[in-house]
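All protein chains of the complex are present and in place, except for one that has been dropped.
For chain A:
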Amino acid sequence: MSATAVHSLWTTAAEPIGKITAPKIEYAQLAPVLIVVGAAVLSVLVEALVPRRGRYHTQVFLTVVALAAGFAAVVGLAAGGYGSTKAQIAAMGAIAVDGPALFLQGTILLASIVAVFTFAERRLDPAHHGHRVDSFAAEAAAVPGSEQEKAAVKAGFTTTEVFPLVLFAVAGMLVFPAANDLLTLFIALEVFSLPLYVLCAVARRKRMMSQEAAVKYFLLGAFSSAFLLFGIALLYGYAGSVSYARIADVVDGNVTAMDPALAATMGNDALLLIGFAMVLMGLLFKVGAVPFHMWTPDVYQGAPTPVTGFMAAATKVAAFGAMLRLLYVVLPGLTWDWRPVMWAVAIVTMLGGAIVAITQTDIKRLLAYSSIAHAGFLLAGVIAATPDGVSSVLFYLGAYSFVTIGAFAVVTLVRDAGGEATHLSKWAGLGRRSPLVAAVFAVFLLAFAGIPLTSGFAGKFAVFKAAAEGGAGGLVVVGVLSSAVAAFFYIRVIVLMFFSEPKVDGPTVAVPSPLTMTTIGVGVAVTLVLGLAPQYFLDLAGQASVFVR
């Protein structure tokens, strides 16, 4: 480091303390996040102060109300024009309040509400010792199979901590697609990842598998965070700032004034490209793109199914939102550098997810690979690099979340003596025994496969159309081919359910409470409405497709 640079650092640090001014925070614009964070803190207090008997009901009520209030705040902001004309950057440049952010936050909040209903479901398992139980361990800290665990089960304990964890995760997810600087991005990532790791570990049944999944997720998540963080450091070195707008200006060559402390690194393209690739890798890990996808099947299978549904939907929405903002706001000047690389990732993701899914025998793993293939389809929309690309991805994310949560909710219903019967052979002939449940699941599978009149078709159509118009015709061809491969395994499950003889010792379908019924009902309704009349929502996504800079 040169002498001037050292001097500069010294003098900057030695500025009088009085010059630090209080940051300007636009509380109203940040209301959705603040409501959820506030509720999360309150929810922790509930854990500490409310007696055990009343906790479950208090937590469910608090969580749902907070998420609904957050959604109302999003709608209020959108109605107030913050999605379009009044779009702005709040909190001293940290958080963007614009169309894509509000659309994605709304999607995350709605999806979380229906997901929380499945968290709160307590009618699927028969009551233990007179206590109703949900999908979560009686005492997560107890060693599986130990006396302590048995005592906790007998006492009817439940892990109501899942509710504050979900709220914290949602808060992080709300910030993630709105983050307008790299540090906020990283903090949001950690805020929503850490609760998810814990949530994965607290299954009531198959606890060892659940804990293994959580450890894997945590290790690999930490590994990818390290890459992301290092990438952020390199980008700071390149631009002298973590702000998206500032980095974009440097990329475009609009900044000539150079921070003397960074004279050696600023504007060095190698730093930019390596740093960008590393940040991108962190995001690709979260969406489950090949070759960063390998955690997905193990974690989806091991995590409690309500958590899987929540994670599969909401994480994907948040991560794709952040990726869109990064590529469209920070790096539009770099489109020619990132497009070919993303092409390759999209192709291997679409093909990899679809092909490996064929030989899966577990329904949760099957859906995990299906989610990988869908990440590939979404990447095709991202690569379009046009406003249509943004709006198609927004629409796809909204459509996909509800199908996913609904599908995993159906998975929780099919049970045998060992809990959920996730092995595909057990699903044979389900359509004969429980035609309604099988029919609903078939609707979700058809939506995954992208059959017309379901939301899946409208979404896929929008994404591929945007990709083709954005000059990625080859990608569309691969996308359609992998859709054909994917259709095989979706339809195979339908065939299995409706045209195979039921097994003698097959699973039973539990009759859920209105909570799960609502989740599944909303899933089906959204799937059909977005399939039959997608135009209104496509328009909505279209209006919300402009990023503020």
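The criterion applied here is as follows: a residue touches a chain if its C-beta (ideal position, glycine included) is under 8 Å from a C-beta of that chain, and two chains touch if they have at least 3 such contacts; residues count from 1.
The rule we apply is simple: contacts and distances are computed from a predicted model.
Hidden chain, UniProt protein name from the list "CoA transferase subunit A", "NADH-quinone oxidoreductase subunit L", "Methionine ABC transporter ATP-binding protein" or "Acetyl-CoA C-acyltransferase": "NADH-quinone oxidoreductase subunit L".
Within the set A:Val162, A:Met281 or A:Val478, the residue that contacts the chain not displayed is A:Met281. Summary of contacts with the chain left out: across A:Ile187, A:Ala263 or A:Val485, the touching residue is A:Val485. Remark: the omitted chain is touched by one listed residue; of A:Ala458, A:Val476, A:Ile494 or A:Val522 this is A:Ala458.
Touching the omitted chain from chain A are residues 215-216, 219-220, 223-224, 227, 269-270, 273-274, 276-278, 280-281, 285, 290-292, 294-295, 297-298, 336-338, 340-341, 344-345, 352, 355-360, 458, 461, 465, 485, 488, 532-536, 538.
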